[in-house]
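To start, the structure itself, in structure tokens.
The complex appears here without one of its protein chains, the remainder shown in place.
Chain nomenclature is as follows: A and B, assigned in order of appearance, with residue numbering initiated at 1 for each chain independently.
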Amino acid sequence: MKHIVIIGGGIAGIETASALTDAGHWVTLIEKDAQIGGKLNNWSNLFPNFTPVEKITDELKEKCRRKDFSILTNTEVNSVLRNKDKFSINTSDNQQLEADAIVVATGYELFDARRKEEYGYKIYDHVITSADLEQLFKSGEKLTVAAGKIPKRIAFVHCVGSRDEKSGNHYCSKVCCITGVKQAIELKKHLPDAEIFCFYMDLRMYGKHFEELYREAQEKYDIQFIRGRLSEASEKIDKSLLIKAEDTLSGRPLKMNVDLLVLLIGMEAGKGTAAAATSCSIGCEESGFLQTADSFLQSNISMQDGIFLAGSCTAPMTVNDTVLHARSAAQEVNNYLQKTR
Amino acid sequence: MEPTTFIWPFTIGLLFISCFLVIIVGIWISSLSRIDKSRIWHNIFTRKSLESLREIFMESLLHRKIFRKNAVLGYMHMSLAFGWFLLIVVGHIDACNHFQSLSVPAYKAIFFRFYISEAATTLSGKILAASMDLLLVFVLSGVMLAYFKRLNSRLFGMKKTTQLKIGDRIALSSLWLIFPLRFLAESVSAGIHHNGSIISQPTGNMLATLLPIHLFEMPLWWAYSGSLALFFMAMPVSRYMHIPVEVVLIFLRNYGIRVKKRISGFSRIQVYSCSRCGICLDSCQMNHAAIKDTQSVYVLKHIRNRNITDEKLFNCLLCGRCQPDCPVGLELNDLRITQRIESTKEYNSSYEYLKNGKVAVSPQTEVIYFAGCMTHLTPAILKSMKEIFALAKVKYWFMDEDKTACCGRPLMQVGQYEAAKKLIEHNRERILASGAKKLVVSCPICYKVFNEDYALPGIKVQHHSEYLLELMAENRLPIHKLPMRVVYHDPCELGRGSGIYHQPRLLLDEYTELVPMKNEKEASYCCGGSLANIKIQMNERNQIRDNVLDEYLGYQPDILATACPLCKKTFAKSNKLPVHDIAEVIYMAIQQKNISIAGEIKDEKVPKVEFWR
Partner (left out) sequence: MKDFGYTVIKQRTIDYDQFDGRLLNEVLQMEPSFKVCLSCGGCTATCSANDLVSFNVRRMNLLLRRGETVELESEIKKCMLCGKCMLVCPRGINIRNVIMLIKKSILKYNPVKS
């Protein structure tokens, strides 16, 4: 029986593990956190149809329970050594694992919004990120701002930490546009009297049902879309925020007072993926995401034989795409193990 | 022996260069402003002239500043300059002594050994002749080092050496030939006429046994005279103009004349005084971005040859790191700005809208706070300053909270002085109308221009690091030391630009564990974000910044502190090391005491302090 070690217990890791177990292999999943599920655990509902996250995570966890693969939580990979077709993996709790193949599924990290100081995250009280907002939704608490006031006007900022030379991230994070639309609608459902604005550079509604949701946001929820990038925010005495942008379509600068500012933060390869790139000696692209052998037919193949890639460690991805990418990774591992038999 | 024809090349060359120098220096001095001319008249018969002579001896001959940088490089320059100077002086004494006359023509001193038929007989003659031999060897050792430096400049503590143009090549080759030829000519004459001294005589005797030296005597003296002539003729188009012009520069500088952002005879004198030693190349951070043709030495050369392009002129951070290194003490930044003023003078803006637009009336206040344009993009600095003002119970007017013209300094850095004047006038009126006594500024770029160009009588301009130190000294700020290792980055405009080195350090020393660094204060780096460079590309800026950060990371600091919003923005972009303005650090420290989270700080790993919330 062949042994496969999967690094990262998010959606990609679990899905790959499950598929490889089904194919009759022995699989060990290594997760640095106490529980599996990755970033999805912190999210409330998914675009484009508001599916509760639990529906996905429960099913993934059920798979883990049902299927016979071992999970090492609170564990990180220290080093990976190759010996011909075998790998020996040393973990942070000093276990030695022997593997025939490795799948890197280390995922992404959310952009630290403090790096866009001009937006005032963690400086002003009422600037939050899309991730903070999901936590708020999840907690079910009533959303209030200063002195228990219900926000009247809310602005979303697109492309925070993506498509931005200043953040060092030139790429598009793919998920934030639609996340913004989804969250705007959810907020409007919570606060029917609030005015909600989305400040965007381009709206990229490329996925199934994305464009429809955008239309719905305009049609049913009166979400207003302003084409212009926010340059900065400043805080007033009442803790409301004065934001500055250019309304590029009318060609005039625009100022607006809002009670809450939501930053749609992008995805970065993050420390976990960087560490995997080093320990497995596989290359990173300029963006920090892992390099694939080619982007069409070999998007799961790393620059090292026997090491495979799954999910958003290779590029920003939606939940959908991650699941598909994970399954194709399992297929690639299977093919490889058949050949080396 | 009587004068022979080989003295003519030398004599014509000497006449030529003397006339040339008199004319060109005359033109330069006559083009000085009336004030500068009166400075000369007022100071010429004072101690300042004596001080200048002393400086000329120390710097132009002994090259003390180069010695300080590198002993071998200093020795090379000293042996050539001081050695040659002594050769001329002692040579004349030798000739005067021999001919028992005080008016010996120059050629008789320069070609003295050709004119004597036997070795010196008197004791003084013998000593002088031996000194001349030793001096020549002293100079030759310098020439040898110069040859060597061209091959391997690293031995001289320099990573880079300047590239040469054709005029320089001729002058350099002839300079290198002069002394070996003189030595050979004197040795050969000694071999024939036995008129040599301790070194030339044995060399001549040895040559006589090997070669038919009488065939070589006249050609060698001709070659020696010719190389001198060639050197003199090439001098006006070569860098060796610095030898005579630097002497003029030292006098004028000591009389109080400065470049003052105006192309004048004095700026030409400075440009000609550049010896192109290339010492400024090594300290230039443009090297880190692989930009290697815009450094001061090259730009001065192009200014001198009147073929400077904007691409080179504006591709400089104006950080001023090269200036303290210049052995001639040239005003490198001001020379460049002067040229920038010249090359952009046709398109200054007039900002008519400042006159037409309604400006809010200045409120009456004791203290004005001017954050600066950039600071509006670093709200952590703004918030810290506001909170500290509140804590110290200071009433102030936040002048540029919105709708305020730029301070004008960014325009000045690119040479648009006329345009800047309009902004300065506008802001100055607003400041004066408030009746304030103090102007606190958060941006070093604004600070420098408020201090130097605004003419604000009765108003004390302070960078916030000075102001916070003052508040601390008056016991208006609680002090609590943060357990953090901090390195402090001197912003160019605050440090070298305005001489504020100690105030930020005194503050940080009180509130944190300040770690001293090698390249700080006068030798501090530029962050790479400087507004003075309008040609540099973003990736090149990033390279310069990363180089600096890598060095800072070597000190294993918890945070990098600076005192400029632009430096902060530039460093923060890299995400390698947390960077905070000094105002934030102080506010953080004060907060820590107020909300007593000191215990938590120790337990947390990195970062030790969560900012805000």
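Convention: a contact is a pair of C-beta atoms (placed from the backbone, for glycine too) under 8 Å apart; a residue touches a chain by one contact, two chains touch by 3 or more.
As the structure is a computational prediction, the values presented were derived from the model and not from experiment.
Screening B:I17, B:L86 or B:L377 against the full complex identifies B:L377 as the residue touching the chain left out. Touch with the chain that is not drawn comes from one residue among B:Y351, B:Y454, B:Y467 or B:F571, which is B:Y351. Within the complete assembly, A:G228 is the residue of A:G120, A:G180 or A:G228 that touches the hidden chain. Within the full complex, the residue among B:L411, B:L549 or B:C564 touching the omitted chain is B:L411.
Hidden from this view is one chain, which touches subunit B at 310-311, 314, 344, 346-347, 349-351, 353-354, 357, 373-374, 376-377, 402-406, 410-411, 414, 416, 423, 531, 534-538, 566, 569.
Even with one chain removed from view, subunit A keeps its contact list with that chain: residues 118, 159, 163-166, 201-202, 227-232, 244-248, 251-254.
The definition used in the following text is that only the chains that are shown with their structure count from here on.
Distance from the subunit A centre to the subunit B centre is 51 Å, each centre being the mean of its Cα atoms.
For subunit A in complex with subunit B, the touching residues are 114-115, 117-118, 120, 122-124, 165-168, 231-235. Those residues of subunit B lying in contact with subunit A across their complex are 376-380, 382-383, 538, 569, 572-575, 611-613.
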